[in-house]
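Written out below as structure tokens is the structure these notes cover.
Missing here is one protein chain; the remaining ones are kept as they sit in the complex.
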């Protein structure tokens, strides 16, 4: 099995983005699956183009996109992406769409096809707080999640896809009183646990398709 | 130079107390100073007795007591301890004093004699959030801080003393939505940085006393 | 113009629901529009049936559903409802659907057809905090918002509809440390301001349709 993991470059005045920092630290193999990562520009549409090319080249069984949700205290697999760009700040190319539809021919929303609740349980089993989130916002994170789910529906029907938000890194909040954060090592372990859950889920799916032994 | 660091045992239904967990992980030497630790029972008065004996035996130049402040997102050196026990929950021996004076012959409050602002800067330099706190509460943490400052004033005039609160450990908040936490390794690094600041401060004080070269 | 406003009955162990309390206090006329209210049971599906009947009887030009979002500090018009029931607690009839689709023949999500940003501005102009929310959760609030938008799309094409969350009432958080709340009178003024924005928006729409003078 092959898993593609994406992480964004820094945005919004931050010097690092824990998403790509953590993703780079992942092992090459998790529960027997091959893991590859790709850095994604925090730019509307361009982000999706970069990811699409990676999917074409690597042909993963699952894509897990990682983004930063400053202010959250837990790792949060996202349930749904909506067909809407509404940017509070400009992206890394200065684009700031307000209330724009992402894809005229797309659904109003796409639900993650990754096992988000199993991912939450796997992360918590590692001693790291996690919960399902019902909004990926309306910035580039939601945009990328929407786009990858639009793409897999049309071009890569055998690929599962979804998005997971992670908190600020501890070092990002040194001067931000009362803002929760998480260490890079805990974030990395959390992502690894989530990928482990994706691999396990996929194996059972495979069995189900092949032999039907598992309900 | 010799530094005594104390950490509490678990209380309030928690299985671990990050205070003692982190303290146990400290190196034996920090910036040339010898570091020893002692575990303190989360019990009014008894906590102070245990610490007093440790001070008598080890004769430290400085005492840094560590306690957990669940819900805080930063490491917080405390400025002041007040002459008041007021317990929201029982201590580990079932005592729950309400609005009680700790020492009839003590001051209304004692200020930390550790360099709390230098400690904050040293912790932040390590990429870990820190700030001065103006309340250690009215439970055993404040009690111990009050008692150690009362003691050093009367019995150990050459010893500096103070208290520092640390957040929940990440694994303690797995099921507590929206509660900030910190990894054990960051907490330990933070305490180490704070002790480094105490050692540096003390060296300058020594010079001042001996030769007067430093203003 | 006619506006139907709905509010839920209490749920989750709370004795009051600020939603219906505030809605009952609304004036009968706002900016010239006639306002009627209906109390909705906090029950999956049944909530939608009650609202549907009210729409059939009253034939409103706009429907604004109000629900409580305990823990939020602002009034939050919702952007989108998703085709998913996932209940953390049972509804008032003991139903607790987990990861269920609401309508097999519905869209993945529906966007509010009310002027959510104008509503936010109108509420803030009254000195009351407000912001657009991107998730109505997955409990009965999201359910009702999804259902009313599903319904207006199919049965009442001339009716605008949407949902707005309000904070806890002040008296609900007397013993909940650190939980934000709002007074009933501010909540009521906020809803009134939001309805004012809906009326103004609708008037401009009408002009556009009739005469085209307004771009």
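Letters A, B and C name the chains as they come in the text, with residue numbers starting at 1 for each one.
By our rule, a contact is a pair of C-beta atoms (placed from the backbone, for glycine too) under 8 Å apart; a residue touches a chain by one contact, two chains touch by 3 or more.
Predicted model, so just to flag it, every value in this text is computed and none were measured.
Enquirer: Would you mind listing the shown chains in contact with the chain that isn't displayed?
Expert: B, C
Enquirer: Check each of B:34, B:95, B:113 or B:135 against the chain that is not shown and name the one that touches it.
Expert: B:135
Enquirer: Pick out which of C:12, C:41, C:90 or C:129 touches the chain that's been left out of the picture.
Expert: Among C:12, C:41, C:90 or C:129, only C:129 touches the chain that is not shown.
Enquirer: Contact with the hidden chain only, please: which chain B residues?
Expert: On the side of chain B, residues 79-80, 82-84, 86, 99, 107-111, 117, 132, 134-135, 137-138 touch the unshown chain.
Enquirer: Mind pulling the chain C residues that touch the left-out chain?
Expert: Here the touching residues of chain C are 73-74, 124, 127-131, 170-171, 173-183, 185-186.
Criterion: only the chains that are shown with their structure count from here on.
Enquirer: Using mean Cα positions, find the chain sitting nearest the overall protein centre.
Expert: A
Enquirer: Using Cα averages as centroids, what's the distance between chain A and chain C in whole Å?
Expert: So the centre of chain A lies 31 Å away from the centre of chain C.
Enquirer: Distance-wise, how many Å sit between the C-alpha centres of chain A and chain B, to the nearest whole number?
Expert: Roughly 40 Å separates the two chain centres.
Enquirer: Go ahead and note the Å separation of the Cα centroids belonging to chain B and chain C.
Expert: Computed from C-alpha means, the inter-chain centre distance equals 50 Å.
Enquirer: Going by the contact rule already set, what residues in chain A reach two or more other chains?
Expert: none
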